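For this depiction, one protein chain was excluded, whereas all remaining protein chains were kept in their positions.
Letters A and B name the chains as they come in the text, with residue numbers starting at 1 for each one.
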Amino acid sequence: MDSLRIENIKAEYGDFPAVADASITIPQGGMVSVIGTNGSGKTTLMNVAAGLIRPSSGKVMLGGIDITDMEPEKRVSAGLSLVPQGGHCFARMSVEDNLMTGSYDKRARAKSKDLLEKVYTLFPSLKDKRSQMAGTLSGGERQMTAISRALMSDPSVILFDELSLGLAPLVVKNIYERLKELNAKEKVSILLVEQDTRRAMRMTGYTYIMLKGKIVLEGKPEELSEDKVKAAYFGL
Amino acid sequence: MYVLQVIINGILLGGVYAVLGLGMSLSLGIVKLTNLAHGEYIILGAYASMLLQAWLGIDPFLSLVISVPFLFFAGYLIQIFLVNRAMMSGSEPALLVTFGISVILKDAMLLVFGADARHIATDYSNITVDIAGLSIPLLNILLLLLSGVAILLLHLFMHKTYTGRAIRAVSDDREAASLSGISVGHTLAVACGIAAATAAVAGLCVGMKWTWYPSSGGHYLLIAFVIVVIGGLGNVAGTFIAGIVFGLMQVIGGASYGLLISYIFLIVILTLHPHEALIRFLDRMKSTDRQKTANGLSGSGFVTVKTQTEFKSEQKESSDAT
Partner (left out) sequence: MRHNPAPVKKRAVLYIVLFLVLLLAGITGFPGNNILRYGFRIFLYITIGEMWNLLSGYAGMTSLGQQAFIGLSGYSLALATTKYGLPFPLGFVSGLIISFAFAFVLSFLLLRIDGMYFAITTWVVAEALGTLFMSMTYVNRGAGMTITATPYPKIGVLYVMALILCALSLVTVVELLKSKLGLAVIAMKDDKQAAEATGVNVKRCRRIVYLIAAGFTALAGSLFFLNKGTIYPESGFDIGWTISMVFIVIIGGSGTVAGPIAGSVIYVLLSEFLAHYPGWSNIILGALAILMILFCPQGIVRLRRRIS
């Protein structure tokens, strides 16, 4: 069974049509990417998947259950987690309080100790800064905190919206290695939203290219030639 | 010697004033709601303790076991059914809804309890303790202890429990909170419930220390405002110090002029906000950005009351978003 299926989503911001028609499937334990330029509707699609925006038509299916009308917080307990653009830590709370907030849901609460340990092994630098206020962390550490907070809800699917935005290349590399590890070891399904075509295709087994609110090209990295991707990406 | 005694009593009463400000600090700082009914919650708490003492013959301090949960549920229900809904359409409808609740509660209490002045008396109400030649009312000491316990419990709750962390998270970033699996509406209502529960404690203090009428709510609401505004960034120390400052103002100014002084003080702080001027000054001294200073100052706090400009700009953002 597929882990997450986004089917024929259409969504607007007021009168502005942000997503015209987009379908994305993440297989169980898979790792897929969505790439596209600024304003292609990637973030809106992620927000629809997480429940922050209601689509005007289309369906969101999580493990075979229709969650299109579910509240964002209920989706988290159902196993879907979104790390939004820019991370969004709780700046006035300590790192560990940020992480513990991630296990708010009853299901995750019982395992919170193990989860915390797992997260600290994944990102040891956070353990050293556990009592520091999140607002005083560096950009990379903030992103790690946000990722860890999502992991603390014990998700089966995580969506990452432009993880690498504004981070140093080395930091990005480190974070992406951790995600691969996570995907391989914990069988967490992952969706990456990226602007960097090459990195996205290198990292994931299947790539969607979005343009003006539509999926214009999709396929396995080896199936997609560079010219085709370029043409789809820029709408040439 | 007399002066010293007066000052010490002012300080002891600081605890009571701090508890008065506690709930207001929660709703202003976390829910971002000016709850004009908070004064009525306090008076409701006083009546609850009075009735429990009369009906069950229990010590007023014990009555908290019932009055605290009672006010928690009242505050929770009012928030989830009425105020949350109004907050979606803006801060002014929410303000007016709490104004309406305040009016309803006040007149309902007048209907039920009559206009008589009330007081919660006990055997130990008038006992004084002699310490180093100063005679200090036992009640003042007990109330200071009670408020200390209340503030400590709240602090622990906010930092050590999932719900407490969720409340702080919602205060910080609502969207990120809901992405962490937190129901924002429910959490705001819990925060308001807790604010109302602190009013039960405050009500007991008011009832044991002074006399009250059904219409006294407005008076205590304003005191709560003064405390929050003096306490500024709303950390434990700030609230306590604010309480003590206010207590001393009352003692020095006397009954009616003490109140007038605090009103004028409040007007000056609300309109000229010297607090922000102080923060800006500190920032320039440290030459760090203002956000960091605010965080640093509030780091030890149980709640984070934002400075006015920050708060306004946020309100602006949220109103732009809608």
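Everything that follows uses one rule, which is that a contact is a pair of C-beta atoms (placed from the backbone, for glycine too) under 8 Å apart; a residue touches a chain by one contact, two chains touch by 3 or more.
Values in this document were obtained by computation on a predicted structure and should not be read as measured data.
**Student:** If you put the missing chain back into the full complex, which of the shown chains would it touch?
**Tutor:** Even though it is not drawn, that chain still touches B.
**Student:** Which of these touches the unseen chain: B:L62, B:A108 or B:L152?
**Tutor:** B:A108
**Student:** For the chain not shown, which residue from B:L4, B:L62 or B:L260 touches it across the whole complex?
**Tutor:** The missing chain is touched by B:L260.
**Student:** Which of these, B:V149, B:I252 or B:L270, touches the one chain of the complex that we don't see?
**Tutor:** The one listed residue touching the chain not shown is B:L270.
**Student:** Which residues does chain B use to touch the chain missing from this display?
**Tutor:** 34, 36, 82, 85-86, 89, 91-93, 95-97, 99-101, 103-104, 106-108, 110-111, 218, 222, 225, 256-257, 259-260, 263-264, 266-267, 270-272, 308, 312, 315
We take it that only the chains that are shown with their structure count from here on.
**Student:** Hey, how far is the Cα centre of chain A from the one of chain B, in Å?
**Tutor:** Result: the chain centres lie 40 Å from each other.
**Student:** Looking at the complex, which residues from chain B come into contact with chain A?
**Tutor:** Touch list, chain B to chain A: 159, 162, 165-166, 168-169, 171-173, 175-184, 291-292, 295, 298-299, 304.
**Student:** What does chain A use to touch chain B in their complex?
**Tutor:** 50, 52, 71-73, 76-77, 81-82, 84, 88-93, 97-98, 100-105, 108-109, 133, 135-136, 146, 149-150, 153
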